[in-house]
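Please see the structure below; I have some questions.
As you look at this complex, bear in mind that one protein chain is not there, while each of the others sits in place.
This part shows chain A:
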Amino acid sequence: MFARKPSTGPFSTARGLLPLIVVCAFLFAFPIVMLVVGAFRNQDPSLPANWGWDGFRTAYTSPATYETLRNSLLLSTAVTVLGTAIGLLCAFLVTRTRTPLRRLVTPGMLLVVALPPLFYAISWGMLGNPRIGPVNTLFRDLTGSEATVFDVNSWTGLILVISLKSAGFSYLMLLGPFLAVDRGLEEAAQVSGAGKLRTLLGIDLPVLAPAVSGVVILNFVIGLEFFDVPLFLGTPAGIEVFSTRVYGLISESTPADYGAASALSLLLVAIVMVLVAVQWRLLGRRRYTTVTGKGYRADAWDIGRWRWAGTAFLLLYALLAVVAPLVQLVLGSLQPFFGGSAGYSLVNYRELLAEPETVSALRATLLVSVVGGLGAMLLALLIGYAIGHNRTRLRRVVEMLTWLPWAVPGVVLSLGIAWAYISVPGLRQLYGTVWIVLLALVAATVPIAQRATQPALAQLGQELEEASRVGGAGPLRMFAGIVLPLIAPSFLAGWFVSAIVVSGNLAVPILLSSQQNATVPLLVLELYTAGETSRAAALFVIMMVLLCVGLAVLAGLARLAALLRRRALAAASRAVPPAGPTPPAPSAGPTSPGDPVRSAGTPQTPTPSSAPAPLG
């Protein structure tokens, strides 16, 4: 009965935190350390080492390196400005005005964030194809000219497509702070004689400055790390950025120059870590602020006729970021040849599903997404829970470790993981198997999973757990009976998002998969570069549909289980003579505005950010 090592719960002591630290260090820190070793090792991970400075020499004396550095910075800056601006405008329209259609923005933005970059790369690659892309053919049909108005394989195309995607992140991260702004501050300014615009610029903007600057830095980091879109759209135009150059050093040099790739990665890691540290300093000290029911009032500014301009803007964004790419992907997949006039048919689907290679890739991808998404969510949940329940200094170590996967782009992470696993005797056998891909995908997806679990955990009041402990439940019982059921809706939604993100990940399998266990994104890339664009689109559609159906079935099963359980409980309680008039159905109980877990039941909890939490 007396505990030898006193603790008030799991993870509350330094010792309780150690296993988690070991796992995090292994997944997140070890690959980066091994990247340094790899930079000196100068050899394919499966071949004996060739120690020396050659990697650094190749990487840092080549003028091409500095060009890619310049390109990356340029691209990142442009994307940050455009993406943040769109996000800010949308957040303003949604929270502060009566713009028609504003209620559709948040679900739409969630979709933008969940859709993999690969999706944007293919669909916009088709839309903006200079010869046969609908943007250009439509223009020609309308005007009768022969000109090409838009070539997506260009700086403009790259910036546009990446900005559309970044806007989703920016919006979701700004939504919380926008909602949390105390209306009293604005009213005070207006009473003091400031006009609306004056209030917006003089009061709201400074109040929101820390949140906005955090978003700016994060967008910059994400911009530096983009891989899929530059690979698909930049390569044809001869635009190389940092991560595609790292990949190129391996895929295009013979023999593959792993040393130079690693040496180059280190620079990117260094730059990004500095930026992340700056962002951490900006936002890290601020406590997680939940949007209180009191602070939010539905009164909006009347912006008059400008609201129609707002709607037009929202429609344009929805067209470019969601509708057009989705329609293009589906229509394109139904064309036997992309841009051809042969009409629509299912031939691509039939042929793809007849190929054993495709079927095995689909199977591998589904497995990796569902299991990897679950793994990332579980790890993120444990990390978030541990950080919230530990007051020792080791807590900071866990926090810092979980920042690492943010700071490392997928290509670099998989390179590091390749080095890490090849150097540990027992793990060497994993190299080339689906398991190493799975582990790397989990590590790469933990940041997104964290964004999904954080708000749910933050809303879980500590007294709910303490009441359970005092009521006689041990730590495990408490976790299973109180914590898990309360965060289950957010957890399922987060699993959904994580699985989709994993399924579309190209950067990890491109370095770690072998021909035998290639995932769908790899085949998509292969088909696309071979010019079989329609077939690439079809394969992508099959994967997304299968995944969504699979996850919907999973979610349905979970719902059903919960429903049955509730029925059983209700039946059990009906066995007693009822105490009063017919009790209302348990699920009918409305949730009062002040209750401790507001998220339970609302499907929108995976919001990768509804508050200025430090993570992007």
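Methods note: a contact is a pair of C-beta atoms (placed from the backbone, for glycine too) under 8 Å apart; a residue touches a chain by one contact, two chains touch by 3 or more; residues count from 1.
We adopt the following convention: contacts and distances are computed from a predicted model.
The listed choices are "Peptidase M16", "Carrier domain-containing protein", "Spermidine/putrescine import ATP-binding protein PotA" or "NADH-quinone oxidoreductase subunit M"; the UniProt protein name belonging to the chain that is not shown reads "Spermidine/putrescine import ATP-binding protein PotA". The residue touching the chain not shown here, chosen from A:G193, A:G238, A:P356 or A:G472, is A:G472.
As for the chain not pictured, it touches chain A at residues 1-4, 6-8, 461, 463-464, 466-475, 477-478, 482, 485-486, 569-570, 572-573, 576, 579-581, 583-584, 586-587, 589-592, 594-597, 600.
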